[in-house]
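I am attaching a structure below and will ask some questions about it afterwards.
Just one protein chain is left out here, and the rest sit where they should.
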Amino acid sequence: MPLRGATCGFCGLLCDDLEVEVDGAALRVVRGACARSEAALAALGAVVDPVPRIAGKPASLDAALAATVEVLRAARRPVIGGLDVDVAGMRSVLALARRIGAVVDHAGGSIKYRNLHVLQEFGGITTTFAEARNRADLVLLVGDGWWRRFPRFVERILAPNGTERRIVTLSALDPATRLTLPKDADVLALDAPLTGMPAVCSMLNALVEERPVKPARLAGVTPQALQRCAEWLRAAQYGVIVWSAADLDWPHAELTVQAIARLVRTLNGTTRFAALPLAGSDADLTANAVQTWQSGVPLPASYANRSVDFDPNRYALRNVLARGEADALLWVSSLSGAAPPPVPGMPCVVLTRADVELDTAANVQIPVATPGIDAAGHLLRGDKVITLRLPRLREGGPPAVSTVLDLLLARLG
Amino acid sequence: MNVAGEIEGVPIEDTFAEAFGMRATRLVITAETRAWARHAAVSATGFATSVIGCGCEAGIERELTARETPDGRPGVAILIFAMSSKDLQKHLERRAGQCVLTCPTTAAFNGVPKEIAHEWLQLGGALRYFGDGWQISKLIGGKRYWRIPVMDGEFVCEEKAGLVKGIGGGNFLILAADGDSARGAAERAVAAMRKVRNVILPFPGGVVRSGSKVGSKYKALIASTNDAYCPTLVGLTRSALPEGTGAVLEIVIDGLDAASIAQAMDVGIRAACHGGTDAGVVGITAGNYGGKLGPHHFHLKALFA
Amino acid sequence: MSALKFVLRHSPPSAVDVSGLRPAMLAGKSRKEIAQLSLTGWNEVHRVGDLFAVRGDDAQRIVIDGADERLVRIGAGLDSGELTVVGAAGDYLGESMRGGSIVVRGDAGALIGAGMRGGRIDVSGNVGAFAGSGRAGTLQGMAGGVIVVRGNAGDRAADRMRRGLLLIEGNAGDYCASRMLAGTTVVLGRVGIDAGYLMRRGTLVLGRSPHELLPTFNHNGWHDLLAIRLLLESLAVYGKRFQSFARSRPSLSRWLGDLGCDGKGEILIAPGRP
Partner (left out) sequence: MLTRLSGARIVDPAHGTQQDVRDLYVRDGRMVDRPRDGERIDRTWDAAGTIVMAGAIDLHTHIGGGKVNIARGLLPELGRQHSLAATDVCGACTIGPAPSTLATGYRYAAMGYTACFEPAMLPVNARQAHMEMGDTPIVDKGAYAMLGNDDFLLRLLADGANRAEIRDYVAWTLHATQAIGIKVVNAGGISAFKFNQRSLDVDEAHVHYGITPRTILRELARAVHDLGVPHPLHVHSSNLGVPGNVDSTLATIDAAEGLPIHLTHLQFHSYGTEGDRKFSSAAARIAEKVNASPNVSVDVGQILFGQTVTASGDSMLQCRNSRHGRPPKWVVMDIECDAGCGVVPFRYRDRDFVNALQWAIGLELFLMIRDPWRVFLTTDHPNGGPFTSYPHLIKLLMDRSFRNGVLASINPEAAAMSALGSLEREYSLHEIAIMTRAAPARILGLEDQGHLGPGAAANIVVYEPHPDPEVMFATPRWVFKDGELVAERGEVKTVICGAIHTVKPDFDRGIERKLKGWFEQHHTQSLSSFKIDDEEVCECGRAPRLAVHACRARTA
């Protein structure tokens, strides 16, 4: 069986050290595997020759494109959602959005916005994977899902070749996760539930700044542990605070992210400290970066009325659909396998990963290549600086997002 | 003496009081009790008889009832006068800072209505720094206040105080047969004049005995004793005193406007003359410098208009 | 002269920016000219006359009748005159207004008074989230003027508030006065969780005790502060409920925080039921 070097696009770590066995359509990770890549490759490897569908019935790409053009021509207020696509795909999405005056937003917009919001209304001091890997002597891990969302984070960044550092975990972790932490690391565990996170993060700010707070037992964390944590933070030479915004899943969690960003800024006044928000999964950073450089404003955005506007309140996909303003949905997804949100009665064109089977029949469904599997593509890594090329892994397969959208654009004229 | 007329038989000289422009402000000081408001007001207006030696002139204008103050507590209105906006700013800041901020329970409010304020002085805006960063700014009913933490709670102080173009140096002189008569007449005048709004009488008890003239034989001094009105120099100098004058006292008036000064002079002179020559008052005159020094001339003959 | 009245003929399919319907934009125009003006929706332009029946002639007094939440940015940028909304107002009511007054007889959407600097907004009903806050990306919320909400407000009321007065007769949602920078917010009803989170300065007066305050607020004691007395008395002009709240002259429980963020804000809580 041929072994191929691969770069995995199924989380923001973009591990580029995978070896994958390709057997016809079937794919198996031989080296550098994790739960996410295995699941995705197994699912994609089981699909043979996916075909476009019109109202659930198989159709040619040509017919599917024609049907799509019909939907888009009839639409006056289209929304383009999903957007877990590579750079080329996003370039085409935006060309289309400009052409049809669409509102665009990423499927994970509300998650991404937890971090973006703090950037826009506070700023930030951040670092990248290799900096954290080589320099951090203290890492504060916030949240309880980062290890599931970024399965190789510990192996590749936190503890390669037994680096000595202090680790603080802020969240109740299950025992299995705890076991994945480096064995010889000095670990301080603050087992706060998510609901206690806002208060704990504010309290850590107060303690680090030596304000006269009286920390009582807070969200299950003892005052001694909080105090110890503050001491560790202040004693670090190069401290890093890590979180995945997807974990911080409660209303207004961005305020807690701001408390974390503030903690970093305060600590950075005397020692070196930086944040490392784990992101980049489902190409959320990629979509936002391309939108931002091409238009000058981030997602969510509207291309209505031949101009571009940014407004997370007005243009968030969820809000636009909830308000019933849109009259057609174009869902463009090539990585996550996510289906579009159900919008009864609205015309819906869906570009999806090859293995996705929709519960309800969309007007049109067109399978597209997943970057790094059936097409080469570029994605922005989770630390926001590095863009990697994901080489194509196997021949055949559906067309790339950009190919489909460019054909569509040509037909729209 | 060129007489313009008589009041209760007392001759009034046909002359004028010469006054000059000053910068003035009104501060309303309140406290939990009238006594503490008074303490602050007395302190804040102390040692402020003449700009020459004190830098500013200040006095209590009147006491205010709880209904008349912005915070519904007893209060005192004081006026402060200085020669320039800059001077006034400096003295307002010092006096409010040392005498009001320090005094238990007090608060300080601007007493100059917006409509007549010519410019604005920093009051709380200047005192806030005493709060060392703990001060709080608060906009209440369209006005900005500063809350400065102090040991009995908070000193509340309006951010700005209005400045008006006031007038200093309104005056008249009571010529009397002897000291007792002069003092009696002056005290009657002061008691009457205290009821007039917009004015203060900056000298002790409202009265000054050391009337002055411009210049001195000593180079260092810009003013010196008014020898023409000193009874002990009669016969030595060119005296201005009519025969039978044994003592002279002056009342100096600073006011926010000319009408208030004129009114104060009117009620003051009439009160001084009360009882006529029988009460020992020989005449009333006023101090001027021949009209060269100040643009405001208060003619005594206006008393008969 | 009678108020210039815009009666909504039909609800537009998408949000329409009606900030153009304000005195400065309409003064000196005939009804016919006004009817010809255009308002922008999503890929659609509406003639004012198509969307509204236009009546009256006094551009200093404008009434939008039969309004619904599709009408956004009502009175945005207003600097003088009166604007009355009968019905529901959409998001961004009175955004960046500098003067004049807006009265809503009904509910209003999110972000009312976002970034406003002066003037007054009165809403008889409820309002959405982020009342008196600012647009995304800006560092300051409301920076002057007065907002009075007779009903309830959503989450994050007074977020980033910099100056001015936000008065809520009913309840406010979660994270009231989050990141507040200065100014005064009064909530006579209840507030949700974590009031004053990351509050730097400013005053939050609560008519009812919240269930729990953040642990980064320290109790400062019970005080009857002159400045607060003056403040509450000054609110009497905003209606009977504020008047009676001030008249009760409560000694207030004072909390200082958020100590996780400078800690110079104050939450003042009236005694009594949570």
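Going in written order, the chains are labelled A, B and C, and every chain counts its residues from 1.
Please note the rule applied: contacts are C-beta pairs under 8 Å (C-beta built on N, C-alpha and C of every residue); 3 or more make two chains touch, one makes a residue touch a chain.
Being a predicted model, the structure only gives us computed values, none of them experimental.
Every shown chain touched by the omitted chain in the complete complex is listed here: A, C.
Among C:Pro13, C:Gly99, C:Gly137 or C:Gly151, only C:Gly137 touches the chain left out of the display.
Touch with the chain that is not drawn comes from one residue among A:Val51, A:Leu119, A:Val187 or A:Leu412, which is A:Leu119. Considering the whole complex, the residue from A:Thr222, A:Thr271 or A:Thr403 that touches the absent chain is A:Thr271. Checked against the full complex, the candidates A:Gln227, A:Ser307 or A:Thr360 give a single residue touching the omitted chain, namely A:Ser307.
Residues of subunit C that touch the chain left out of view are 135-139. For subunit A, the list of residues touching the undisplayed chain reads 5, 7, 14, 16-17, 87-88, 91, 94-95, 98, 116, 119-131, 133-135, 156-157, 237-238, 268, 271-272, 274, 288-290, 292-298, 303, 305-311, 378, 380-381, 383-389.
Assume only the chains that are shown with their structure count from here on.
Among the chain pairings, A-C comes first (most C-beta pairs in contact). Centroids built from CA atoms put subunit B at 75 Å from subunit A. In terms of their C-alpha centroids, the spacing between subunit A and subunit C amounts to 35 Å.
Looking at subunit B, one finds that none of its residues touch two or more other chains. Not a single residue position of subunit C touches two or more of the other chains.
Across the complex, subunit C meets subunit B through its residues 163-165, 182-184, 201, 203, 223, 225-227, 229-231, 234, 264, 266.
On the subunit A side of its complex with subunit C, the touching residues are 76-77, 101, 103, 117, 120-121, 198-199, 201-206, 211-216, 218, 251-252, 255, 258-259, 262, 302, 304-305, 310-314, 323, 325, 327. Partner subunit C is touched in their complex by these residues of subunit B: 70-71, 107, 134, 136-141, 145, 147, 153-154, 156.
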